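FYI, not all chains are in this one, though none of them got moved.
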């Protein structure tokens, strides 16, 4: 049976939970559209996260790989359009590293576009009552780092999805939006299904004026 | 058995659902801390909403009354501190009325404070992993109108709680935060329990600098 | 000649400048619509601010009094509609006090409405190209405290106006909006002129749904 790799991160920035890992591990071993999900956790560490990711890609040879991360402050599921070749850390990673304006791949292009059908995923999620949108930036921290590294390697259809804080996290960050874990899990399940079954992306506007 | 009145609103502003009614009707008939919940729907109409409310208060003689409304755009459960004696409608109500700067009760005071233990409720919700905060304004539309009218009438312990859009609503309003119905229902259940069992409010800061 | 009292606050919350004082002191001594402006600084201290304010009201017997404060994070000039009878401090004031849920006037009503023509002021500012809106809450800190105390005392037409950070402050708080001092000064000049010359407020919607 074909394999789909889903990665989530360990907690960072003082949190004791990372919704990305909580969500993907609930899909571990499940079958979606004829493929088996393999969920793996990545450290929130520049460099080490990509080494782990490559190890899993080598071991699993997945037909689809989606990395998932926490986007505290965003209200909905955001499907990333593009990863850029730069690490610029506003806060330290879990190993204390805080790179500024360093290339992820010295010989790599400035950016890679997601090869997921990002518009079809956003559209499919909304139709299923899950708030979602296209994001034009995955930031410049470990999430973007992993998305860039994933796409830099010749490999399967791949991309990155950000999910909001869980309600229990937002309960400690007054004013921040959140999403229930069940909805995040269902969103990722739908995203995998759409990515496995829809070759062409939908022609739907998902841009931003700035 | 004692009765607790919970009211929710019919949909307004082009929505086909109002989370406040969806949440309170799921608690209808349930027993919380020795009291029975009676859930009633109010029209989103200045004047008529208060007439309905008074009819329910007369019929039920509740020991506690909490009116609940939708606050599209807010990310968490907001427990209102105060209702002010003015109707000032940015949009028309469901009967097409759009009052500007009209007193709700010609002879009434400028405002009433909620008689719910608002800090204890916010604190209790957060402890249970539900994002919540005190709100210093219930607006000037039908929600504030109902809260003011509820407190203007000598009656039981009473107040108002705003809840966010449901995910299915936010899926049609990109960028808006939302909360799952189950969490809203649990938040209201906890609020009723705390209001029935805690006489004194908690001494916890819940203010705003502006 | 008639006198108009404008008050601004000393800096608080770690700032080294308070735009409210910077703005009002630039109008000190000026003549607007036949009245002379007297600008006075208030301490950002519960209790002491009101004592100072009362001393100035006694000394000057103004025909109009507008208290002005800083609202860091708001993007425009906000004309406050109402002050509520509660101190609830999220941060300590400049004397280290942090009251929670204390009445400002033990025997006072729950709230006072501004007696300024708030809609006419907002409308007049916008016509002059200055972003402005009605605010339904002045918070629960020293600004609301002063607004309530000002209106609690039988006196002249009175109210409160919040102004944004100055650009130099926002330059130290990335992501926060700001307004140039010149625009704040002009906004206050217009507000005084409108309050002195327009008895009836404008019938324009300025409400909020929540």
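Letters A, B and C mark the chains in the order given here, with residues in each chain numbered from 1 onward.
Note that in this section a residue touches a chain if its C-beta (ideal position, glycine included) is under 8 Å from a C-beta of that chain, and two chains touch if they have at least 3 such contacts.
What you are looking at is a predicted structure, and each value in this text was computed from that prediction instead of being measured.
Student: 3 identical chains shown; how many in the complete assembly?
Tutor: Copies in the complete complex: 4.
Following the convention adopted for this analysis, only the chains that are shown with their structure count from here on.
Student: Quick one: do these chains touch in a line, a ring, a star, all-to-all (complete), or other?
Tutor: The chain contacts form an open line.
Student: In whole angstrom, how far does the Cα centroid of chain B sit from the Cα centroid of chain C?
Tutor: 30
Student: Could you please state the distance in Å, as a whole number, between where the Cα atoms of chain A are centred and where those of chain B are centred?
Tutor: The answer is 37 Å.
Student: Scan chain B for residues touching two or more other chains and write them down.
Tutor: Within chain B, no residue contacts more than one other chain.
Student: Any idea which chain C residues touch chain B in the complex?
Tutor: For this pair, the touching residues of chain C are 13, 69-74, 81-82, 84, 86-91, 98, 100-101, 109-113, 119, 136-141, 143-144, 162, 201, 203-210.
Student: Please give the residue numbers of chain A that touch chain B in the complex, ascending.
Tutor: Where chain A meets chain B, its residues are 75-76, 125-133, 167-168, 170-172, 174-180, 182-183.
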